[in-house]
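Everything below concerns the one structure shown next.
Missing here is one protein chain; the remaining ones are kept as they sit in the complex.
For chain A:
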Amino acid sequence: MSATLCVKLQRNQGWLPLIQSVRHGSKAVTRHKKPVHILKQKLIAVTQYIPPARTVPPGAYPSEEKHVQEDNEFVLLLKKNLEEVFEECKMIAVVQTNACSVDDMLMLRHRLCKHSIKIRFFPNQVMRSFLSNSVYSNMAPLFIGPTVLFVSKEPKVKEMMSALRVSPQMTLLGACIDNTLLSSQGVVSYAKLPSLTVVQGELVSGLTMLTSRTAFMLQRHPAHLSALLQQYIKQQSPDDGAEATPKAEEAS
């Protein structure tokens, strides 16, 4: 305040600050925090505590080295059973049981038992450890969740599909039939195929029909045969070979 008066007198002397702070001595204040000097504030901000990076708690990640689990006797027995199943059975279907009650399972088992198809239960862990060492290792992805095996010594796919149609809570995932891995679609198309004896009969009948036809032709009148041969030569000529073929077939 007193400085303002001085400014008027000493205008030409140079610039002086208009307001000058007056110090009143240090006060012994204990009620509140004293305002901290800006440099000290900066120092405190710079020297904040920085905690070390969080260490990973033990057990958060699986251990690096694979611990080899000793198989107990029961697991070994199950594996032996599995080996027998895969050796004996020609059809091994993997089916997922979604909320299948005991009664449903009993009915299904009964229905499948008529066609000598058995239902076998194996733990997935045992299954996977068995499959990883066998030639059927490609089946391993099928064993997720509650799964059962339908096994039979003969590939009775049709009967199995008809039994599965009645129980919708069972979902067919895939099957290994005659050492061939089939998807569920593949199994369905397999079931639509006619049986082996029918196909063999068709083949035999087709083969015999050709020979019988030739014999029949030879037994006919020679004039008819010569006419047919003439027409065949005519068809072989490059002009109208393509068009005449269907006609010749009709004629024969």
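To be clear about the criterion, contacts are C-beta pairs under 8 Å (C-beta built on N, C-alpha and C of every residue); 3 or more make two chains touch, one makes a residue touch a chain; residues count from 1.
Heads up, the rule we're going with is that contacts and distances are computed from a predicted model.
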{"item": "Protein name as given in UniProt for the chain not displayed, \"glutaminase\", \"E2 ubiquitin-conjugating enzyme\", \"Large ribosomal subunit protein uL16m\" or \"Adenylyltransferase and sulfurtransferase MOCS3\"", "value": "\"Large ribosomal subunit protein uL16m\""}
{"item": "Among A:Ser21, A:Gln48 or A:Asn72, the residue in touch with the chain that has been omitted", "value": "A:Gln48"}
{"item": "Absent-chain contact - pick from A:Thr30, A:Asn133, A:Ser195 or A:Ser237", "value": "A:Thr30"}
{"item": "Full-complex contact with the absent chain, from A:Val102, A:Leu196, A:Leu210 or A:Ala223", "value": "A:Val102"}
{"item": "On chain A, residues whose C-beta touches the chain left out of the figure", "value": "28, 30, 33-34, 36-37, 39-40, 43-44, 46-53, 102, 106"}
